[in-house]
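For this depiction, one protein chain was excluded, whereas all remaining protein chains were kept in their positions.
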Amino acid sequence: MRDSRVEIRIGGTGGQGLILCAKMLADALAAAGKHVAQSQTYEPTSRGGYCNSDLVISDGEVDFPLATALDWLVLLDRLAIRPSWPLLKPGALVIADTRLCPDLPEGDRRAHHLPLSRTAIELGSERVANIVALGALAALAEICERRALEQAVRADTPRSFLDLNLDALAAGYRLGEQAITAPSSTSAG
Amino acid sequence: MNAVDTALAPKPAVRLISGNHACALGALAAGCRFFAGYPITPSSEIAERLSRLLPEVDGVFVQMEDEIASIAAVIGASMGGVKALTATSGPGFSLKQENIGYAAGAEIPCVIVNVMRGGPSTGMPTRPAQGDIMQARWGSHGDYPIVVLAPASVREIYDETMRAFDLAETCRTPVVLLYDQVIAQLAETVELGDTSDLARTERKWASGPRAAYQPYAADEDGIPAMSRPGAGYRVHTTGLNHAENGFPTQNPEAVARNLGRLLTKLDRHRDAIDSWQTINCDDAEVLIVAIGISARAATRALDIARARGVRAGLFRPITLWPFPETALREVAARARAVLVPEMNAGQLSLEVERILGGKRVEGMHRFNGEPITPAEIAARAESLAKAALAKETR
Partner (left out) sequence: MIVDSAAAFDVRDYLRQEMMPHFLCPGCGHGIALRALLWAIHEQGIDKDTLAVVSGIGCAGRLSAYIDANTFHVTHGRPLAYATGLALARPDLHVVVITGDGDCLAIGGNHLIHACRRNLKLTCLMLNNEVYGMTGGQVSPTTSESRLTSTTPHGNAEPRFDACALAAAAGASFVGREGTRHVPKLKELIRSGLVHPGFAFVEVLSDCTEIFGRKNELGSSPEMMLRQKSELRPSAYRDTVDTPFRSNDLPTGILTKTERPEYGAAYRKAAAAQRASMAKASAAKSAAAPAKGTP
């Protein structure tokens, strides 16, 4: 099939800002002329329950806008493993938070365990773990221009959080770049 | 620059917006200046957005005390001559039905958004379904005409919201915008362009001397001119069966005449009402008929099926009611098998079966809150194609 389709899921729990960071990435991709569909699944509980935010990216119009075979999976909580693991494409790449998602299922997956939430805490707020994750994902996936992503983060951040979010994005990029040079582990858990 | 422009214009050309957001913007662009609603998942984003945008364009937003009050206030505003919208989901749509029938019978234009979620009853508020297809057509008691539009993408929600207002005004009818939770809360990159110069339809208003005016005497297009309160016509509007003069009657001839016109009035506007999309139908051996998220899945399924040598095509009604049946018949004539994937226990398939009388129509039904996937549709299309071929060669 002629297909430029790329699927990304950011999975975790409600309240982690998964939808916001997916929207930022989508804005950056849209600015580069990509067609993007962003969807989410959430439970009736607003906070704490399983939540994911998915992006389907295509050069042309997106036909089916929901995830069918993930190219990239970012895990910010272990709750997201079970619903997401069966959707992984062979050869898909997983980025998992070392602290919140320490164990991954067996299988032939490339996985990077990165200290996303710990980095956010060190920066001053666990709430920016989503932005750290966004930076790491962007560095590893190389799906959009860094400047475009910074612009999207600026556009969607209240002034009082701007410095923190930009720092978090930069820290995420550093984590991602280090991971590129370090060998990725296959997800042996 | 008029008031609309300030609300809509100075935004980037390509935007990532949700279906519900697109609906709010489409309504404003169509000239909607009144919204009444009641909070309900997953349609509340429309109300939230219009609560901010309507005052910007000198419109009115009001959150009413319940679902019934919301549709009632919307019809009330429209009786005053203002384009009006309400938005809801399954439980609220059920509650609104009596008054939707009033709007149909008294011929008051209005637009009702129903974002379909799991049912029956409270169902699954955050999960998609397509179980209100029949209710949208037949939900209120008695015989009445109604227009139901079923957009399948964010962009299409924007366009169809505008068309909903145009049809409501042109045909003096309630119009239902019916889309599922996925499309409602899905965000897609869309280019809305400049919406400020769109030619919008205005209601046909009464003119001429009061003595000669009959509020329900139709012109050749089957649609009576409406009188605007304050213009001096002082007419009566009622949900009782009425004669051309607007007053209640039980005279069988008068009722048959006026109700007969009401029930056939949309027939004269089918060119403007009917809308559908076909993909790869010219050589299709398996024809898929679907709406909303199921149609999006089917679109992808076409490619999967073709890659496996199965010639599949898609017929997607954009106007769901009245169903574009002539177009479907034409397209289906060439197909060996017809497949209807839908997120319910069998509704669209019933209408397709009726239209294609005698042709085997295979339903593919799911009602667990999980959308049907492209791969599943493709696999079913493949097995249907094989079975049809086997039958023919036997």
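Worth pointing out:
When the chains are written out, they are named A and B in that same order, and each has its own residue count from 1.
Operating definition for what follows: contacts are C-beta pairs under 8 Å (C-beta built on N, C-alpha and C of every residue); 3 or more make two chains touch, one makes a residue touch a chain.
Small disclaimer: the values here were computed from a predicted structure and weren't measured.
When the full complex is examined, the chain removed from view is found to touch B.
Interface note for the absent chain: among B:Arg234, B:Arg308, B:Arg334 or B:Lys391, the touching residue is B:Arg234.
Set against the missing chain, the residues B:Val14, B:Val62 or B:Ala272 yield one that touches it, B:Val62. Residue in contact with the omitted chain (choice from B:Asn20, B:Asn99 or B:Thr189): B:Asn99. Interface with the hidden chain, as seen from subunit B, comprises residues 3, 6, 33-34, 36, 55-56, 58, 60, 62, 64-66, 68-70, 72-82, 84, 98-99, 102, 229-240, 247-248.
Throughout what follows, only the chains that are shown with their structure count from here on.
By the touch criterion stated above, subunit B contacts subunit A in their complex at residues 14-16, 125-126, 153, 182, 185-189, 293, 296-297, 299-300, 303-304, 307, 371, 373-375.
Residues 1-3, 23, 26-27, 29-31, 34-40, 42-44, 62-66, 68 of subunit A touch subunit B in their complex.
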